[in-house]
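A single protein chain has been omitted from the complex, and every remaining protein chain is retained in its original position.
Chain IDs A and B follow the sequence of writing; residue 1 opens each chain.
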Amino acid sequence: MPDASLQQRLFTALCDIPLIDPHSHINPHQAAAKTLDDLLGYHYYTELAHSAGMDQGPLASDFDPKERTRQILKFAQRYQNTVQWSWMVELCQTFFDWQGDSITEQDADCLWNAAQSKLSQPDWEEQVLKISNVEKVFLTNDFDDPLTGINSSRYVPCLRTDDLVFKLHEPAVRQRLAQATGMDVHDASTLKNAVSKLFVHFKQHGAKACAISLPPSFVPGAVTELGFNDALKQNDHATVASGVFWYLAECCRTCELPFDLMIGVNRRVYEKGVFQGQDLFDQRTSLIQYADLFNAYPEVKFCISVLTSSQNQELASYSWIFPNVITSGHWWYSNVPTLIERDLKLRLQCVPSTKQIGYYSDAYKLEFILPKFNMYRRLLSKVLAEEYVLAQKWSEERAITLGAELLRGNTVSIFE
Amino acid sequence: MPDASLQQRLFTALCDIPLIDPHSHINPHQAAAKTLDDLLGYHYYTELAHSAGMDQGPLASDFDPKERTRQILKFAQRYQNTVQWSWMVELCQTFFDWQGDSITEQDADCLWNAAQSKLSQPDWEEQVLKISNVEKVFLTNDFDDPLTGINSSRYVPCLRTDDLVFKLHEPAVRQRLAQATGMDVHDASTLKNAVSKLFVHFKQHGAKACAISLPPSFVPGAVTELGFNDALKQNDHATVASGVFWYLAECCRTCELPFDLMIGVNRRVYEKGVFQGQDLFDQRTSLIQYADLFNAYPEVKFCISVLTSSQNQELASYSWIFPNVITSGHWWYSNVPTLIERDLKLRLQCVPSTKQIGYYSDAYKLEFILPKFNMYRRLLSKVLAEEYVLAQKWSEERAITLGAELLRGNTVSIFE
Partner (left out) sequence: MPDASLQQRLFTALCDIPLIDPHSHINPHQAAAKTLDDLLGYHYYTELAHSAGMDQGPLASDFDPKERTRQILKFAQRYQNTVQWSWMVELCQTFFDWQGDSITEQDADCLWNAAQSKLSQPDWEEQVLKISNVEKVFLTNDFDDPLTGINSSRYVPCLRTDDLVFKLHEPAVRQRLAQATGMDVHDASTLKNAVSKLFVHFKQHGAKACAISLPPSFVPGAVTELGFNDALKQNDHATVASGVFWYLAECCRTCELPFDLMIGVNRRVYEKGVFQGQDLFDQRTSLIQYADLFNAYPEVKFCISVLTSSQNQELASYSWIFPNVITSGHWWYSNVPTLIERDLKLRLQCVPSTKQIGYYSDAYKLEFILPKFNMYRRLLSKVLAEEYVLAQKWSEERAITLGAELLRGNTVSIFE
């Protein structure tokens, strides 16, 4: 199988490229896992266990962590076919010297101990980063994060703005905003001042992006100051959201920050779902909803993530036409190999290579960066091998150069 | 080609598993075909012949059946590329010892006779089931089916409810309901009594599911008794439909019956189409329409079929998150190899294996169960070989165990 060895060579070459992970939920003050529970507690495993029949008792905060991992491992037998579980197996093999291709309930104690002997080492964070060949990791920071004490040569702040846009009517959010900025927001003008202040604060601490997740029905549009003030008074949350969002784009322009738009998620669809396992989507959404935004802010780089393969076709076309639309990663429900492969192939076939951010981990713990990026690198190697080296007679070197743009080069140039 | 022989071994192993076909339109009183006309009269062949240019004269009930098969065979030359036709060829090869890979108009008499010599054998039904390795077949029964005289160790009743939900305003349906239950339905209370009575009747006769097909625009929601009564008086069919549907879910809960939802079909789109060849769909539909239902009835297992590959991505995600959402088969317009392959791959990569009903035949005659399931088993073997044995180094035995869950195990456990 010359094909397989070609893919393997490309994969190896891509693995040699130090990673910059352009989107994660890593806590920079506790980036690596402390126990196996931190890893099996990843929402993918708790939500799949629950979906497969586990009640939520084991997820209570006072439940014994070791017993919780046993429960999750038990139910994992029902979803050992999933790609999410394959990340866990590869993680254990890579970091805990796990032998064998599966993990069962019977392995609970043994795996706990194997994990513990590694996770408790004082330099574990360094080890994980080194083994994973990770150079930098982008964070997701609350707007009121003081951003102090972060090793900024390694962890890159990003301003997450969901709360500002969609929860400005909540007293707690207003209070957080007041505390963070020293300003009381009660109209368009004070909002702009407060938000500008946040941007300055984030820029000063090395932030490289503004980010937000958006529901499928969201249609951005400019709001006049008068309209915004009225909306604020009348609790017209939708108009307030539009106004704040539009002003964020304005600040991205002023501060020269790319704006990460993660489009398509409905929150709390499964009301009694586990923590972070309640959100789903509605396929009936279109990037045409963002046409005014893209036209209004040609200077802002919009890095777009979508949730479905059919919207990926829109994304590829919009990025092919709009200079300021960039394809970004394979997000959440579309972060599954068969979808990644077809979405990636389409982007490669019609979007300039310089406008594609290949992948981000979205991880909560450093240990997941490697298996998730490996999944992506395998698919990238496959597509490069089939579509470029074999079908178009590209040299392997040229194909690797293309892969390197997606994996790292564009992240560097887009986020500077 | 080690790959091809691997797939072949998996296919053979999967074929050894006795089938339970979880959805069909088999008439238990006449399950097998009587003549070739019964088989070529399958709507796939009449609608494709009509689509390819055949007028509807040959489909008249008084048209000579042998001449009708000749006509359909003639037009079949124009759709011999389709998968539907490949089922017919495989059917003839398997059951009528047909030699050669194609069937032309010239073969009409010869094939008719070959079919007749088999179909006229007194134990033909037994032979088909044996050759097809079929153990049980789920039926589609009208709500007023007396369910008598059915060999219930082989044929499993299912309560089909389209008429109750969408045609309760038709006098004929009301009359059938009155006759079946001895009750005159004129408000919410009498409706509930009548429907409950149907459920009891079906349960007593071994029914294993309630089933319905739904248009893309349907959004289930609870209706108050008062609201239902008003709607009934004002001929507000949409609200009546919602009310009846919601009460069916309630009865599924009470009677512990899974609820098969076949989502997305618009009836009579092609007004002058052949019988059963008039329905199409609108891709603009979402499972978010069912979120309230899934939240309201956590105890009910909803076995969901969809019509498009893009809604399959919703289905996979909803089944990954909601414990009570089960992926079910590859329905009608999505029952085509290239769609099955990608839909199946996605489900396997992100839905717990215990929540996937792999396939059902939807057949009207027993002879179609084998070629349709064979199509599916070939694709399942391919995906198991590529994605698990080769890509993840699973043993063949482990891959077959996974395949067996989709093919049979889950049908057993979900429908008990």
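Quick note on the criterion: a contact is a pair of C-beta atoms (placed from the backbone, for glycine too) under 8 Å apart; a residue touches a chain by one contact, two chains touch by 3 or more.
Bear in mind the structure is a predicted one, so any value in this text is a computation, not a measurement.
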item: Residue touching the undisplayed chain, where the options are B:Thr82, B:Ser152 or B:Thr190; value: B:Thr82
item: Residue among A:Phe294, A:Trp331, A:Phe368 or A:Phe415 that touches the chain left out of view; value: A:Phe294
item: Contacting the left-out chain in the complete assembly, out of B:Ile26, B:Leu48, B:Leu147 or B:Ile369; value: B:Leu48
item: Given B:Ser196, B:Thr239 or B:Gln283, the one touching the chain that is not displayed; value: B:Gln283
item: Sole contact to the chain not displayed, among B:Ser309, B:Thr327 or B:Asn374; value: B:Ser309
item: Residues from chain B at the interface with the omitted partner, ascending; value: 47-48, 50-53, 78-84, 86, 101, 266, 269-273, 277-284, 308-310, 333-334, 336-339, 342
item: Interface with the undisplayed chain - residues on chain A; value: 284-288, 291, 294-295, 298, 310-311, 313-314, 316-323, 342, 345-346, 348-355, 387-388, 392-394, 402
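Methods note: only the chains that are shown with their structure count from here on.
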item: Centre-of-Cα separation between chain B and chain A, whole angstrom; value: 39
